[in-house]
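This part shows subunit A:
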Amino acid sequence: MGNNVEERVAQFAINWQRLSGKIMRQDLQETLGEALSRALEVICTGVPEPAAIIAWEPFVQDLARTVRLDCQVEWIGRRASRANSIAAMASADIGINVAQWAVADTGSVALYVTPEATLYPSLLPKQHLVLLDVADIVPTVREGLMELRKHLPQLAKIITGPSMSADIEGQLQIGVHGPQSVMVLLWASDRN
Partner candidate 1 sequence: MSGREISDVELFVTCLVDLVRPQAGIAAVAALEERGCRVHFSDQQTCCGQFAYNAGHVDQARAMALNFVQAFEGSTRPIVALSGSCAAMVVEAYPKLLKDVLSETAIERIVSRIVELTQWLQSSDPLEGAHEERIRVAYHLGCHMRRLLRAEDSGQEVLRQQGYEVVELGDADQCCGFGGTFSMSEPELSTAMADAKIAALKEVRQQYGVTALVGADMGCLLHLAGRMIRNGDDFDVKYISELLAGGSR
Partner candidate 2 sequence: MSGRLPYDPRPWRVRRDSALGNSSMRDTLQRVAGRLSKAKSTAYGDYQIADKWRLAGVAAKRRAISQIDELVVQVIGEIERHGGKVHRARDAAEAVRCVVEVAQKNGVKLAVKSKSMVTEEIELNKGLEDAGVQVVETDLGEYIIQLAHEKPSHILAPAIHRNRGQVKELFDVEADRQGMAHLANADIEQLTQFARQQLRQEFLSADMGVTGGNFLVAETGTIVLITNEGNADMVTSLPPLLVSIVGIEKIVGTWDDLSYLLQQPALSGVGQRLSSYTTFVSGPRDESAMDGPDQWHVVLLDNGRRNLVGTPEESILSCIRCGACLNVCPVFRQIGGHAYGSVYPGPIGIVVSANLDPSMPSFLDLASQACSMCYACSEVCPMDIPLADEILTLRNHRVKTMAEPLLVRRTYEMWGRLWSTKAGYQKTIRIARLGQRFLIQKKKLRWAPGLFGGWLKTRDMPLIPPETFREWWAKTHGE
């Protein structure tokens, strides 16, 4: 089971895509901001301009400043009150989160609620983009859960594919309450 990073990346990619998840990877000669721009260009296709994108976590906000896009976008960040923030996020088109970890053999990504991070970008918009550092891919759910247990945020979730349901006549539908489309942007931090 995925002993080195590349093996885990490969396995994660297979399982994530099996669930109709999209995947992109930062090129060697590219900055993360450039990679994110490339990912957002893809996601923005089909979204009416200006696309409202949630950049909440400081890491994502810093990154957003370096993003260059052909299309018009509006960045959504923290508002004066919690209610206003939620309302703004509820009308956004795209949400961005940074994964805490990911699981190779299920094709899952994990997110925590922290003072700096919210789960709403993964839930309220129809498009979700997750930034995943390849060093954070663990082989199985077990390693991930041990990590989660250590931090134990009040709220956390593991995402394995888009929001879906087969409740009407057993026909699979995506984008029921949460996102219709999920994308992972793989990148490599200095830890690699």
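To be clear about the criterion, a contact is a pair of C-beta atoms (placed from the backbone, for glycine too) under 8 Å apart; a residue touches a chain by one contact, two chains touch by 3 or more; residues count from 1.
Regarding selection, all candidates are chains of the complex that A comes from, given by their letters.
No experiment lies behind these values; they were computed from the predicted model shown.
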item	value
Result, touching chain for subunit A in the complex among 1 or 2	2
Contacting residues of subunit A [partner candidate 2, same complex]	15, 19, 82, 85-87, 90, 103, 105-108, 113-115, 118-120, 122-123, 140-142, 145-146, 148-149, 152-171, 173, 175-179
